[in-house]
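A protein chain is absent from this complex, but the other protein chains hold their places.
Order of writing sets the chain letters: A, B, C and D. Residues in each chain are counted from 1.
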Amino acid sequence: MTHGSRLSAIVPPLVSLLVIGAGLELALLATATPTYLMPRPSVVLSALADNAGELSRATLQTALAASLGLVFSAVFGGTIAVVLSMHPWVRRAFYPYAVFFQTVPVVAIAPMLVIWFGYGIRAITAAAFIVSVFPIIANTLSGLLSTDPALCDLFRIYRAGRLATLLKLRLPSSIPHFLTGLRIASGLAVIGAIVGEFVADTYQAGGGIGTAIEVAIKEQKTDKVFAAVLMASLLGLGFFALVNLASFLSMRHWHVSETKE
Amino acid sequence: MTHGSRLSAIVPPLVSLLVIGAGLELALLATATPTYLMPRPSVVLSALADNAGELSRATLQTALAASLGLVFSAVFGGTIAVVLSMHPWVRRAFYPYAVFFQTVPVVAIAPMLVIWFGYGIRAITAAAFIVSVFPIIANTLSGLLSTDPALCDLFRIYRAGRLATLLKLRLPSSIPHFLTGLRIASGLAVIGAIVGEFVADTYQAGGGIGTAIEVAIKEQKTDKVFAAVLMASLLGLGFFALVNLASFLSMRHWHVSETKE
Amino acid sequence: MSHSPPRPHTPESGIGVAVSISKLSRHFGGRQVLADFHLRIDAGEFLAVLGPSGCGKSTLLRLIAGLDRPDAGRVAIDSNPWPIAYVFQDPSLLPWRTVLHNVALPLELTGVPKEQRLHAAAKLLATVGLGEAAGRFPAQLSGGMRMRVSLARALITEPRLLLLDEPFAALDALTRQHLDDYLQGLFMARRMTVVFVTHSIAEAVFLADRALVLSAAGGTILTDRPIALPRPRREAVQTTVEFASECAALAQVLAQGHSA
Amino acid sequence: MSHSPPRPHTPESGIGVAVSISKLSRHFGGRQVLADFHLRIDAGEFLAVLGPSGCGKSTLLRLIAGLDRPDAGRVAIDSNPWPIAYVFQDPSLLPWRTVLHNVALPLELTGVPKEQRLHAAAKLLATVGLGEAAGRFPAQLSGGMRMRVSLARALITEPRLLLLDEPFAALDALTRQHLDDYLQGLFMARRMTVVFVTHSIAEAVFLADRALVLSAAGGTILTDRPIALPRPRREAVQTTVEFASECAALAQVLAQGHSA
Partner (left out) sequence: SAGGDAPAADGRTPVALQLNWVPEPEFGGYYAALQIGADREAGLSLDVRGGGPGTPVEQMVAAGRIDFGVSSADNVLIARSRGADLVAIYAVYQTFPQGIMTHSGRGLKSLAQVFESGTIAMEPGTPYERLLRQRFGLDKVRAVPYTNNLAPFLHDPLFAQQCFITAEPIAARRAGADPQVFPLTDVGYNPYAGVIITRSKVIAENPELVRSLVATVRRGWQAYLQDPRAANAEMHRLNPTMDLETFAAVAAAQEPLIAPADPSESELGTMRLERWEALAAQLTELGIIDRAEPSNAFHNP
């Protein structure tokens, strides 16, 4: 990132937002698409404004569970990847279970979630975790397995223990992969929290984005559904931007993907 | 993979399966956990046997949609990553929309899915695609952006066009990243197809795994829910194994992650 | 190692291009690597560049090749220099291609039919002593072998401007001498323009029409010395007094550049 | 470049370890790189290894270091060789660490306190002429600078067994001479065991107690020749007749090894 980059970071997305938004608005107007099928951006925005209080409260609630889930994913996913990286046999024996976690629909294990974790934020966090952990595992693992063999040799020469090799070599060199995993996981944590809310939200005093979506679907308020989805996306984008910032800060000196821009 | 590796590829997962399966069985027996919460592995297996015909038909149906979705994800995700890799501005302008796609719950856009793609396999494939495309984009993009700058210089020296550089340099060097994305996407395509079936399956004479899960949940047949989830996992594992095979075949000569084992 | 006989020597019809560098500046962070650098390289000239480690030789080559942009000044190349070839200081091979396909890459990029380019690559590989390694992947080569693959790749296009960044540093004396001879033969046959970065004074004197010595700091040209020895220079020239005196002269400037 | 004075010279109390290699074989695919290889390196001996590119020098070093497993035979090292140090043919620096922290890495791995190890690293960096580059990242260095960082890193642990794979190939003659001198000083002070792969015959004769020439094929030892020149050898020794005749003898064997 060079000087004056703040502007160039803001302008392109704004321009594309305006162009795509306006294009969509016109297209939907031209085809006279009814709001109950797909609301125009302007309608979604006014729904967003009308429900600003409710939706921002919902977003905060979902944000909490999603970010907790994401943190757990980062920590446990990273740890699991480290364990899996230790030996091909460990990988063959246990990697398949990670796939199991990835392919299980949250509704199928909803009772277990709520009975083990209780209704509310804990179960929702667990859902966010389950949905978002696999990309962290897969990416970190592939990073750990791609460590430059010459550098591994160096550490072997100095009889670096497993832990030292891990901390000072394998983990740093898998940072780019880990961050890509985190980028994917950040959106998945949001969707995981939303799906978790579908099955475990305590909504007596409002609820999260998931509940807001459910309610809006039941009330057939498509504009509000999209407004809630938009909030979810903004949340995902927020996480995404944080990961990009972490990526820039941790790799600006040494990794092509950050030094080239 | 060395000679005799076939055995060593099979033994560890089998051993871990037996150990974990037996452990789970005993633990659930010991705690007298009711089947409606979590059925014992033996109960799940017998449910699997009892419903073998129905579940295998359901699995085939889901497999078709999931694999189509996965192929679309690979093709379009790869293409989108290529487009995004072209310039930081393109990335800033359009990467956020990929995040939008990732964070939108399938139920929220169910009407659009069904109305645009029709009921059945097309809408389900679309759901599998939407859910699984982001990891491909994120990983391939990070691979494309990590191309060795020395090799880029080489191609610049020879005035290689954008296309040639893409085909002969950037894409090959991002294969490991793409495959990691595909590994993540393979499980997500399965879950995407399942969620797609929740909203768009045409249940005529049996549906996909998603419908089987929903129906079994409603009928309080937890053992069958888990049997169906198991089939989904096996499907995910099948895709996963295919990706691993592709990874081995394409990188066995030159990439550490495949040459080391 | 076989020396395939290059085309007959016709100096006036050389393929080389002239390069004029004027007021060139390049800095990294606070370090001024090149400042107000002037240099003219004639068409069909063989220029050797010497200088202490880190003085800016590679930077200069990258600027000439257009791989790096100067902060000020410019590099002008008379007429179309294409194809340029560049042997980087690191071999930079595509790890997923065999040696043969790595060497054939430049021809592949210019659309030469497969059979033809693989044939050319195989011939060049034999020339650099790697005929048997054609089917191996870069990871299966020794350091010196990789450098030779990189050299073969550079030579496959018959470049008009050839930039070489210590191409023989990783090679033993004999292999090096063979390749020096081969390069000289090629040069005499084609009269391309060559910029040759080396740390070996003897090699510079053996090969070049002119040798440049850069200073450690600021990329100043300490000396710009024509090497008047007649071509073809045979291995034996290295034992002559003229050769020794050229070497001594350059060594002296280098020593002085080091302390600068 | 400053030469920090090494500890006083006590040859009998050297820290070097003896290495015995017997019946060592290593092949890659169908290529037998080393076959039934025998070699004994005495404690505190400086062994130079010469040989054509691709003959198996790096492979031998890796086997001695235990980084590669032989197909047959063994490498026995008397007493605990630790710390070993190895300068790889490629610099192999950690890209996310500054030069200073790269050099300090071996001490970090052995638990030396931060201040102490950074101090030692800074001193060594100054010795290899990179005092000013301490805060840079590897990607910001020239090729020769990277090799010097790698050398500094190897020397920071006071190794008992020092394996060097063409450490000075990317350096200009003067820097090279300075480092040769420094290495000799270090060797005389510590009497570690050194295995030094080089392509420079002169460098081998200048530094080594004994020089080995390997053949192009099969890793046979063509000659195993003690270099009897007295230490300390000064730069001037290179102009003596004894030096020249040692060089000539090795050159001749090398030439013969090439055709083998």
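Simple rule for what comes next: contacts are C-beta pairs under 8 Å (C-beta built on N, C-alpha and C of every residue); 3 or more make two chains touch, one makes a residue touch a chain.
Just so you know, these numbers come straight off a predicted model, no measurement behind them.
Per the touch definition above, the residue from B:89, B:119 or B:248 contacting the chain not shown is B:119. Considering the whole complex, the residue from B:91, B:224 or B:255 that touches the absent chain is B:224. The residue from B:145, B:166, B:200 or B:251 that touches the chain not shown here is B:200. By the touch rule set out above, chain A reaches the unshown chain at residues 34-37, 107, 110-111, 114-115, 119, 197-205, 207, 211, 214-222.
Within the entire complex, the positions of chain B that touch the omitted partner chain are 34, 36-37, 51, 54, 106-107, 110-111, 114-115, 118-119, 197-207, 210-212, 214-222, 224.
Everything below uses one rule, namely that only the chains that are shown with their structure count from here on.
Touching chain A and chain B at once is no chain at all.
Inter-chain centre distance (chain B to chain C, centres taken as mean C-alpha positions): 49 Å.
With touch defined as above, residues shared between interfaces to two or more other chains in chain D number as follows: 90. Shared interface positions of chain B, defined as residues touching 2 or more other chains, are 148, 255. Interchain contacts close the chains into one ring where each touches exactly two others, per the touch definition above. Put simply, chain A touches chain D in their complex at residues 148, 150-151, 153-160, 164, 168-169, 172-173, 175, 251, 253-255, 259. Considering their complex, residues 62, 65-67, 82-86, 88, 90, 92, 94-96, 105-106, 108-110, 137-139, 157 of chain C touch chain B.
Residues 8-9, 12-13, 15-16, 20, 36-38, 88-90, 92-94, 96-97, 99-100, 102-105, 107-109, 111-112, 115, 134-135, 138-139, 142, 145-149, 176-177, 180, 183-184, 187-188, 190-191, 194-195, 198, 210, 213, 217, 222, 225-226, 228-229, 232-233, 235-237, 240, 255-257, 260-261 of chain A touch chain B in their complex.
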